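In this view, the complex is presented without one of its protein chains, the others remaining in place.
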Amino acid sequence: MAFDRDKTAHIHRELHSHLPPDPALRVKALESLAVERGYVARETLDAWIEAYSERIGPKRGAEVVARSWVAPDFRQRLLDNAGMAVREFGYEGHATGHLKAVENSDSVQNLVVCTLCSCYPFALLGMSPIWYRSAAYRARAVREPRKVLAEFGVTLPEAVGVRVWDSTAELRYLVVPQRPAGTEGWPEDRLAALVTRNAMIGTQRDLALPDTDGPG
Amino acid sequence: MAFDRDKTAHIHRELHSHLPPDPALRVKALESLAVERGYVARETLDAWIEAYSERIGPKRGAEVVARSWVAPDFRQRLLDNAGMAVREFGYEGHATGHLKAVENSDSVQNLVVCTLCSCYPFALLGMSPIWYRSAAYRARAVREPRKVLAEFGVTLPEAVGVRVWDSTAELRYLVVPQRPAGTEGWPEDRLAALVTRNAMIGTQRDLALPDTDGPG
Amino acid sequence: MDGPHDLGGKEGFGPIDVTSPPFRHEWERRQWALSKTSDKGAMGGSIDAWRHTLELLPPAVYHAVPYFEKWCIQSLCVLVRDGGVSLDEVVRAADATPEGPGTARIWSVEDAVEAVRANEAFFDADPGEPPAFEVGERVRTLRHGSPGHTRLPAYARGAVGTVTAHHGGHIYADLSAEGLEEGRHLYTVAFTAPELWGGTADPRDTVLLDLWEPYLVPA
Partner (left out) sequence: MDGPHDLGGKEGFGPIDVTSPPFRHEWERRQWALSKTSDKGAMGGSIDAWRHTLELLPPAVYHAVPYFEKWCIQSLCVLVRDGGVSLDEVVRAADATPEGPGTARIWSVEDAVEAVRANEAFFDADPGEPPAFEVGERVRTLRHGSPGHTRLPAYARGAVGTVTAHHGGHIYADLSAEGLEEGRHLYTVAFTAPELWGGTADPRDTVLLDLWEPYLVPA
């Protein structure tokens, strides 16, 4: 069935002009219809909310990053095929089928964006932060990544080039930040606690050790 | 003084978030400040409104078009330098300094738009219609002029190409529609009464005679 | 389409609110949860059709309403367009107190977590012909977009870059939105910042996009 653009745009205009402006009421309408039609149970929505607040979040990605720091063979598997590598944790799933890990280095800072929508490796990092889906971030990350990074408190050393990854197809990106100095011999779980969501998107470069007040 | 973009954008955001949303109140604020600071008298605003509702409007352009139909030498002056030619009527002024007249023909339909703002030959045609400044017209006129014309009820003969004039500099455009058949020997004022604002922008092609119900 | 969603490089946006959490309001959480059912039945369709429906929001709405409200209107639109729901029913549902428990099975948190895992989708698809470009080759993107759904952003059109990876064949988004699953070769292409933004951009920086073969010609 070919996509009917005119009809779709027409329905959008009708809906927007006839629905109450409060988004909570609009969502209520969708929820009522979805429940009534048997697409979803109300309790299932609560289960989804709990799944994403308690179970699926950036701690998953942090574990993956930490292991890549301590296990060279895992690091290689991650760089070769990150989608397969995260299966070792059972963290595969929504938007990780074509996951790609990109490592920061002394000369590279990776930064991930989706300019056309808001693609994100949900099963690995949970729901994205609001800024990631904001028009300002989507518009500016590709054009002025250094100014964007500055707003996150990141100033790059002279030698560092920014690689901005715009997720235009079904590949998804995980930034692997550099392991901080002074963590030699730390176990994986202690290392994982250092890895932030922003660092895995690329808007944080230096990871802070628990005792320091380094730049976020 | 260089233009301070960041400061300008910041003030815009502050104003929009602190002012009441009702546009009438926003205009009231501007009027109060302008009057209080001595930039304009309240009665002068009424004079401007009357000037543009009673004195300055598309009838001016219609007179110019009608004369070009009946006076070949005037027509030539209009095509050579429309800004100078409208001085013969005393209709020069706001946005006619670099006026250009473009004639429709059996193979050409001219259409005027300003995609970047809403440039218009005000002194000659008065205030523009709302559709001319709408995002839909500005966006679509250059990309799909025939669909736009169809919404105005215009279907072009097979031989006709559309020339869309996007007013990107300080030139302004006056479309000279074709003189309708059956008006041989008519005086200028009777001809001028046939010429519509839309025809002089290019969203009407065939001018209707008073007794007919032809397409607008 | 050159729609309101094509934000890359657009100017005039203010500073980024860097502290914002995933959700601010309860309705946002519920919309996110509702979207988890959006690939089921009448609320769904391919990811590309889903995106295209979202892109067709009126530009003023797209720019003005909160993120998850766009998702909500998108799903309501699909219900009306493809699900046999009338506009009146939608408007009444915003007003009415929700009715009884419905007929759907109740999922546990464990079910949801497992569904996320099982949703590991792959988009590989045989393009049926060898790739036209190889890694290291210079390519130019098309100047024109497509009137329908497309994933070549406006900021990267008519630009010359270097192929840095070939991913084999992937389902071609432009056709997928129209209901056709066909494979096309997918590449990662790197563009220097000055190529995209002009001479004032930082020459140390690059932007990398994943682009299907039909978007590319030899440079």
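A, B and C are the chain letters, set down in written order, and residue numbers restart from 1 in every chain.
Definition applied: a contact is a pair of C-beta atoms (placed from the backbone, for glycine too) under 8 Å apart; a residue touches a chain by one contact, two chains touch by 3 or more.
What you are looking at is a predicted structure, and each value in this text was computed from that prediction instead of being measured.
Note on the chain not shown: across the whole complex it touches A, B, C. Touching the omitted chain from chain B are residues 1-5, 7-9, 11-16, 18-20, 23-56, 83, 90-98, 113, 115-118, 122-123, 126-131, 133-140, 142-143, 145-146, 148, 151-153, 160-171, 203. Looking at chain C, the residues touching the absent chain are 1-4, 9-14, 55-60, 62-64, 143-145, 147, 154, 157-159, 197-198, 200.
Those residues of chain A that touch the chain absent from the view are 9-10, 13, 135.
Assume only the chains that are shown with their structure count from here on.
The minimal number of chain-to-chain contact steps leading from chain A to chain B is 2.
Among the remaining chains, the Cα-based centre furthest from that of chain A is the centre of B.
Of all the chains shown, the one with its CA centroid nearest the global CA centroid is C. In whole angstrom, the spacing between the mean C-alpha positions of chain A and chain B is 49. Chain contacts: chain C has residues 14 touching two or more partner chains. For chain A, the set of residues that touch two or more other chains is empty.
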